[in-house]
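The structure's right below; bear with me while I get my questions together.
The chains shown are only part of the set, and none of them has been moved.
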Amino acid sequence: MTVDLGPVWLTLRLAGITVALLLLIGTPLAWWLAHTRTRVKPLIEALTALPLVLPPTVIGFYLLVLFAPAGVLGEPWLRLTGQTLTFSFSGLVLASMIYSLPFVVQPLQGAFEAVGRGPLEAAATLGAGRLDAFFTVASPLALRGYVTACVLGFAHTLGEFGVVLMVGGNIPGRTRVISIAIYEQVETLNYDQAHVLAGGLLVFSFAVLVLVYALNRRFPVHAA
Amino acid sequence: MSALAFDLSVDHGAFAMRACETLPLAGITAVMGASGSGKSTLLRALAGLEPAARGRVQLGGTLLQDAAGVRLPPHRRGIGYVFQDARLFAHRGVAGNLRYALHRARPGADAPGFDEVVAALDLAPLLGRRVGGLSGGERQRVAIARALLANPRLLLLDEPLAALDLKRKAELLPYIRHLPGRFGIPLIYVSHAVEEVAQLADEVLILTAGRVVARGEVHAVLEQPQAEAVSGHFEAGVLLHAHVLGQAPDYALTEVEVSGQRLWLPHIDDAPGAPVRLRVRARDVAIALQRVEGVSIRNQLQATVLRIDAEPASAYAELLLALDGADDSGPHLRARITREAVATLGLMVGQPVWALIKGVSFDRRVLVGGQSG
Amino acid sequence: DEVVAAVAANFAAAMARIEPAFEQASGHQLTVVLGSSGKLVTQIQQGAPFDVLLSADVERPDVLEKSGLGVPASRFTYAIGRLALWSPDPQAIGDDGVAYLRAGTFRHLAIGNPAVAPYGAAAQQVLEKLGLWAGMQDKVVRGEDIGQVYSMVASGAAEAGFVALSAVIAGPKPGSHWTVPQEMYPPLKQDAILVTRARANPAAQAFLAYLKTPASRDVIQSLGYDLPAP
């Protein structure tokens, strides 16, 4: 019994890139949400959580419409890059990002709120500019929030399925991720293969998670 | 050194602050006031940390904020802050907290050095520690060191010594006192302790319910009733400006002169002619009708009774005395004695008396280096 | 009595019309559970309360039968699917679908996942027969079932796709289509089987019998399926 490792690498790449980009986008968004006093904050927060609510295949369907070459997002993308957003790795990344956004933003926002203004004020009076204070004080103090965000975001992208299937089109080597591969084995009643893939994914994920959480213990908790 | 001019108002609903002052910043400015009077609020506003603060702040030649919309962010103000709660960074150890400040220090040839500050605050044994397990006083010492290492243009200290024991306090005070002279860093210092203030400050500013009710040279302000409201009657007294006359090395005494009269103080290392400041508490002054011989009280000054304030509800009366040889405005003394003594001695306004100042009540601690005053 | 029918998704449109007719004719209660054939079989293996399975292929009912979960004598072909190349653009596909395929002006062509969906396997065979399969790998996208393939095409993400003819007929967008000649792929026989647990369920038997009645056969044929000779 040989196992095709292609989907595994693809999945790891997808999850890695998705989480990296989400951290990049999610950090300022979460920061803003944690510190803003605007009235529209609840609206933005609700919007951020919305991807959770719809079934993945349904999100997949709507994203397909948005990403299609004539779609609101797909059309400019096609013009700019010459490539379609649907059925491409880029599209998959974008879809995963939309789908996993709440898992990154919510823990980060919570962590930033818990850090509060005190340490930032202290840093400012020591001459640290806003970015400096963010990187050297706020984010290390919010490290546990980052760990949670990474774990949830990464894991959710690993396990994501409906959206990826729909938007990605299951193209081997390009958009065929491991969840689809497992699904296929179950559907065709190849349970042995499915067990191997699922078991491998499980063991790998478990090991990564244990490692992350074990490291996490070393970070101080910043209680009130 | 430069001046700090501000015209600030802060509205917190139930509490409103309004303060408009120009402080010379020629050393140490103390801020006193009852709990909740707005001391921390004022400091936060100066540092740019109080979003609700409106108005104008100018430090030396730099406009930090004005009503028209200029508002320098806190990290560009060069104003250091030692918070009432220490606010150490929990993700760095003690050394890491200090180095954080060091790496961001304003450049300057005479910026405080790491080893120097660590030694001054006795932090060597704590350098390897995490900040989690530090005791209250330990935290505060680290916070002071950290603020110093950033080499600010102006350092705000919000009751930095409240958590320290007296011995540690006594060790730190001289160090703090010399900061302005040594590193050119003027201080604004919040404190409840009039002794600390008398010892440290050049200027005092007293807040009551968000308003500046008294301000000026320590000398002048500490004699005002507003100061008493804050410091408590027990510690009321006056500050005297004196000059060194000479030394009696055998007895570790220094002779000083106030308005032509002589006093002996525990030795201070100053050359003749050097100005010094002395605090004399009302309760340390006794009154005699003539010079008294055969007592251990060496400092007996000739004075005239200017006023007698009896406090009918208490056992005491407070006397205001003019030192002989002084002009009208000139150095006054206060004496707090029992009403019974006033009656028995038959004291009256205009009467010449001798003020007995118990020698040892001049403590080294109430001597303030005169160089900046 | 009540019968629960597990039905392959591609047959959903037909079932929508058969269900009321059967209930009225027989007086039994029919509950339809839609799903992909593979999932439905897995669920039956785990004790799902399904009385009959209308699969999209012949292999899966065979698996049930061999494992004793299906009643052997009950198995029969209730429909033969027809494959269609479809595009929502009314102009896209002319009478000659082969020409459209050879021209290859589309960016993406959606088919069912050959590993999972019989219609997908059929589509692959058609393309192989035309010698286009190997050259079209970067254009072919795979949906898990015929419903997904239809969605991919209907949304405009893929310009065309191989779907069930029944979907073209029942679907919301007629567009243009080419019914693939039967000789280009093996017949898409769809088998039904009585699940062992319902051996004694009169409603289940009545439903299977109803599928063979002319009324039912008319509905099935009207939706583009072929039928074996009765």
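All chains are identified by letter, namely A, B and C, in their written order; residue positions are counted from 1 within each chain.
As a convention for this text, a residue touches a chain if its C-beta (ideal position, glycine included) is under 8 Å from a C-beta of that chain, and two chains touch if they have at least 3 such contacts.
Everything numeric here is computed off the predicted structure, so don't read it as measured data.
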Copies per chain type over the whole complex, in label form, give A x2, B x2, C x1
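Definition applied: only the chains that are shown with their structure count from here on.
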Which chain is most central here if centres come from C-alpha coordinates alone? A
Greatest Cα-centroid separation from chain A: which chain? B
Averaged-CA centre spacing for the pair chain B and chain A, given as whole angstrom: 56
CA centroid of chain B to CA centroid of chain C, Å: 91
Between chain A and chain C, what is the gap in Å from one C-alpha centre to the other? 36
Would you pull the chain A residues touching chain B in the complex into a rising list? 118-119, 121-130, 132-133, 136-137, 140-141, 143, 219-220, 222
Any idea which chain B residues touch chain A in the complex? 47-49, 73-76, 78-81, 83, 85, 87-92, 100-101, 104-106, 130, 132, 146-147, 150, 152, 156
Of chain C, residues touching chain A in the complex: 36, 38-39, 41-42, 60, 63, 107-108, 110, 113, 115-116, 138, 140-144, 148, 151-152, 155-158
